[in-house]
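One protein chain omitted, others in place.
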Amino acid sequence: MNTLKLGIIGAGRIGRVHAASISQRIEQAEVMAIADPDIDEAEKLTRKLGIPIASKDPTDIFNHAEIDAVVICSPTDTHTEYIRACAVQKKHIFCEKPIDLDLDKIRNILEVVKDAGIQMMVGFNRRFDPNFAKIKALVSSGTIGDPQILKITSRDPGPPPPQYILSSGGLFLDMAIHDFDMARFIVQDEVVEVYSKGAVMIDEEIGRMGDIDTAITTLQFKNGAMGVIDNSRKAVYGYDQRLEIFGSGGMAKIDNNLPENHELFDGSGSHRSLPLNFFMERYTESYYLEMVEFVEAILTGKPLSVSGIDGLLSVAIGLAAKKSVLERRPVLIDEIL
Amino acid sequence: MNTLKLGIIGAGRIGRVHAASISQRIEQAEVMAIADPDIDEAEKLTRKLGIPIASKDPTDIFNHAEIDAVVICSPTDTHTEYIRACAVQKKHIFCEKPIDLDLDKIRNILEVVKDAGIQMMVGFNRRFDPNFAKIKALVSSGTIGDPQILKITSRDPGPPPPQYILSSGGLFLDMAIHDFDMARFIVQDEVVEVYSKGAVMIDEEIGRMGDIDTAITTLQFKNGAMGVIDNSRKAVYGYDQRLEIFGSGGMAKIDNNLPENHELFDGSGSHRSLPLNFFMERYTESYYLEMVEFVEAILTGKPLSVSGIDGLLSVAIGLAAKKSVLERRPVLIDEIL
Amino acid sequence: MNTLKLGIIGAGRIGRVHAASISQRIEQAEVMAIADPDIDEAEKLTRKLGIPIASKDPTDIFNHAEIDAVVICSPTDTHTEYIRACAVQKKHIFCEKPIDLDLDKIRNILEVVKDAGIQMMVGFNRRFDPNFAKIKALVSSGTIGDPQILKITSRDPGPPPPQYILSSGGLFLDMAIHDFDMARFIVQDEVVEVYSKGAVMIDEEIGRMGDIDTAITTLQFKNGAMGVIDNSRKAVYGYDQRLEIFGSGGMAKIDNNLPENHELFDGSGSHRSLPLNFFMERYTESYYLEMVEFVEAILTGKPLSVSGIDGLLSVAIGLAAKKSVLERRPVLIDEIL
Partner (left out) sequence: MNTLKLGIIGAGRIGRVHAASISQRIEQAEVMAIADPDIDEAEKLTRKLGIPIASKDPTDIFNHAEIDAVVICSPTDTHTEYIRACAVQKKHIFCEKPIDLDLDKIRNILEVVKDAGIQMMVGFNRRFDPNFAKIKALVSSGTIGDPQILKITSRDPGPPPPQYILSSGGLFLDMAIHDFDMARFIVQDEVVEVYSKGAVMIDEEIGRMGDIDTAITTLQFKNGAMGVIDNSRKAVYGYDQRLEIFGSGGMAKIDNNLPENHELFDGSGSHRSLPLNFFMERYTESYYLEMVEFVEAILTGKPLSVSGIDGLLSVAIGLAAKKSVLERRPVLIDEIL
C-alpha cells in the first residue's frame, strides 16, 4: 500500500475538516468517497476537493473495494453501526468521539473491531495540539518528576443549543470528555475515582433539560496523583483551554492561543486580544496532525497512539461524573465499568 | 487618642515584623513594650527599635496603663488566654491566625471580646497584599460579574519540620487556612460544603504523624459559586501563590511575584527567576498594610475589615476539610459549627 | 475571469511555498506551469501538486496564452528581465523582493509595467503577518495617536553563506530591506533621512566581503516621526522579530511567535521555548495571505496594497543606509533617489 484510500462518512463541520486535510495536506492519502444523507453537502465537498464519489449512503463506502479506511464523522448514535460495517469489510477506522454513550455498546463494538483484526483510532485531537503534546513530552521525559496535581481549565465561549444537549449526553460527555481523555493522556495513568460538583449558572433551560453548565471535577489516579477539571459552558472572554501539571520535579503549564500577540498600552493599562475562538480555530493544527498519524500508522503498521480503550474510558469517567453530581458523593470508576 | 500605643507579645519572626512596621513606618503608632519568655530576644528587639520596655511576662503589657492595644504573636495555644487578659483590661487586639484550633474555645473568646466592647482583628495578612486586594476590588465592583468558579493554588517551597505539624493542626489548619479565608474574602460569601482529597506524596514522616502534604479541596458557597484549592507542602520551584476568579462577566487572575522581572534568552529558550521565597519576602508589604488598617481603625473607630468571625470560619472550613479526607465524602460546614 | 491562471518562475524554496499555497489553499487560482533551469526540481513540484507544465524555460510561461499572471521567484538579477517579458505579454506580476539592487533599473521597469497597464505586487510578505497587520490596524484606527517612535528588532538565527552576501547586496538589502518596508508600512509615511551604524561582530569573513553583520539604523520620517531598527545576523536564541510603535495616544508592540506556549518551572526558574526558527516557520501564514490578496485583487480589479513603488523605496533606504555607514553621517533619501 503506497497511498491510503479513504472514505469519509459525514460532510458536516468535522467531516469537511478531515476531507480537506487529507486531500490537500497529506500526500500519502487520498479521499475516494464522501457519504452524507444531505447529498448536496457531500457533492459540494467532493467537487471542491476533486474527490471521485459523493453518495447519500455510507454502504457505498463500506462496499468500495479500493477503500482501505473509513473516517466516521456522523452523529454519535450511528457510530457503532458504521464501525460494525467497517469491521465486516475489514476497513480500518477513524471514529470521532465519543464512540457511543453506552458502555456496553462500546465494549461490544471494541470486541468486534478486535476480532476483525482492524485498527481503530478515536478522534481525541487535542492530544496532537502542540501545546498539550509539549506538556506530555515533559511528563514522559521525567522533567517534572512524578505527577502529583493535574489542573485543567476548559470553558466554552457559549452554550450549545438546548436540543444538542439532549442527544449529546450533556456537559460531561460532549465537552468534559476531552478533558477526561487529556487527564489520562498527561498523567499517563488510570482514573479510579471521580467527584464532581455541578451547577446551573448560565442558562436555566440547560437545567430543565437535566444537565448542568458549570462543573468542578476532582480525579483520583491509580498512581496516587490527583487532578481537578473546571468546566463552564460560557466564558465571556472566549474559549479557555489551559492545563497545568505539578510534580515532584517541577511544574509545567500552557496558556490559551491568541490570534496574534500584540500588546497595547494606553491610559487605562495594557491590553491583549481574546483567545482563538472556537475549537475550529484553536485546534486546527491538531485535526491535521491526528490524521497524519492515522494515515501513517495504517500504511506502516505502526500502533496508533489513541485506541478504542481510550474512547471507552473517557466515557466511563463522564458517566462517573454524572453519577457523582446526582448522588453527591465520590464515585469509583469500578462502579461504572 | 493621637498616637496608638501598643504592646507586642512574642519576639519571634512575625513579632519582629510587626514591631519594625509599627516603629519605623507607622507614624500614628508607637510600640511601648515587647514581651517574650526569651528575654534576650525581647531586649534585642527593643534595643534595635528604641522601644522602652522589654519583659518576660505579658502581664506587664496587660497591666500597662498607657497601652491601648496588644499585638499577639505568641504560639496558638496561648492566644485565647492572652485575648481574655486583653479583654479584662479593655485593650484592643490584633491576633495572629489561627485564634485557636478548637471551635468552642474560639466561640467563647469571641463572646468575651464582644462583651468587653473592644475591637479584635485576626492576622489574615494576605487580604492586604496588592495582588489579592486588586482581585477583591474587581469582584466588588462587579467587573467579573457574579462569581462562579474560584481557583486558588497555594504551594509551599518545602515542608515544615515534623514537630511543627504536631502542634499546628496540620496542612488544613496551618497552611490552607489562609486559602480558606482568601476564598471567603474574594467570593464574599460563606462556604457551606467542603470536599477534600488528601495524600502523602512528599514525606512519609508527615503521613506517620497523621497529616497529609498534598490536597485538593472543593468548596461550595451559599450563593452557588464553587471553588477549588490545591495545596502542596513542596514545590521545587518555590512559593507558589496564585488565584483566579471566573464569573458571568469575565475572569481575573494573579500570578506569583518575582524578585525582578528579567527574561534571559539563550540557545535553550527563555528563562525567568523563581518566585519570591518564602512568605516573609512574598507578603512583606501585606504585613505592613494590615497593621496600617489596624492602627487607623482603632484610632478613628472605623470598623475592621477582618473580624473574629473570619478567624472562626476559616478554622471551621479547615476542620471540615480534615473530616472530609477522613470520611471520604463532602462535609457540610453545619456539621462542624 | 473566474479562476486566475498562474505560472511560477523558480522552483526553489520560496517558489515551492507559493506553488503549494496557490494549488492547495486558494480555490480561485490555479498554477498552470512552473519553470526552473533545474528541470528536475520543476518536475518534482508539478508532479507533487498536479500542475500541468514543467519547463526549463520561463518563455513557456510568458507565451502561454491562458496564463494571466506570473509569480517571479527567480534570483534577483533576473527580475527586471522577466518583468519586462510579462509586460510584453500583458501578464500581471507578483515579484519577490528586491525588484533589483539598482534604482535606475527599478525605475525603468516600473515605467514599463505602468505603460503595459498591468498590475505588479512586490513580495513584502511580513505586511500580511497577523502580528504586524494588527499593529498596522491600531495605527490606522488612531488608537496609538500620532506615531512618534518606531522600534524594530530584526535578528537572524545565523549568517548566510559568504557567497550569498556577494550577490544579495548585503545586510541592508537582503535582510533589513524587510524592516525598511515595515517601517514605511507601520508609520504610513515616507523616510527622508537615514543614519546607520554598522559593525562586524559575528564573522570577520563578512567584513572581508565588504559587508557588516550588525547594524543600528535611525530613520527620520517626513511627518516628524522617528524610527530605529537594530539588525544582527546571529541571535543564538533564534529568529528575533519584534516591533513597537509609540505615539501620542499609546504604544503597541508585538513579540516573537513560539512553537507552543508552555512554561516550565523547576528549581532554577521558569523556562519557555525558543522562537519559531526561521522565516519559513515564522512567516508561513503571511506567504499564503499575500498570495490570497494578489489573486483576489487581479480577479476583481481591486488595487494591490503593495506596489512597485514600495519595492523601489525599500531599496533606496537600503542604499542610503549603506552610504551612511560608509560616510559616517546621516544621509538624505533625496541624495539617493
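Order of writing sets the chain letters: A, B and C. Residues in each chain are counted from 1.
As a convention for this text, a residue touches a chain if its C-beta (ideal position, glycine included) is under 8 Å from a C-beta of that chain, and two chains touch if they have at least 3 such contacts.
All of these numbers come straight from a predicted model, not from anything done at the bench.
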item	value
Touch partners, limited to displayed chains, of the chain removed from view	A, B, C
Residue of B:Leu264, B:Ile309 or B:Leu337 in touch with the missing chain, whole complex considered	B:Leu264
Touching residue (missing chain; options A:Arg13, A:His271 or A:Arg329)	A:His271
Hidden partner chain, residues of subunit C it touches	145-146, 148-149, 151, 153, 155, 195, 197, 199, 201-202, 214, 216, 218, 220, 224, 226-228, 230, 232, 234-237, 240, 246, 248-251, 328-330
On subunit A, residues whose C-beta touches the chain left out of the figure	235-237, 265-274
Hidden partner chain, residues of subunit B it touches	24-25, 27, 48, 130-131, 133-135, 138, 143-144, 249-255, 257, 259-267, 273
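One rule holds in what follows: only the chains that are shown with their structure count from here on.
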item	value
Inter-chain centre distance, subunit B versus subunit C - centres from mean C-alpha coordinates, in Å	58
Distance between chain centroids, defined by C-alpha means - subunit A, subunit C (Å)	39
Interface hub residues of subunit A, defined as touching at least two other chains	249-251
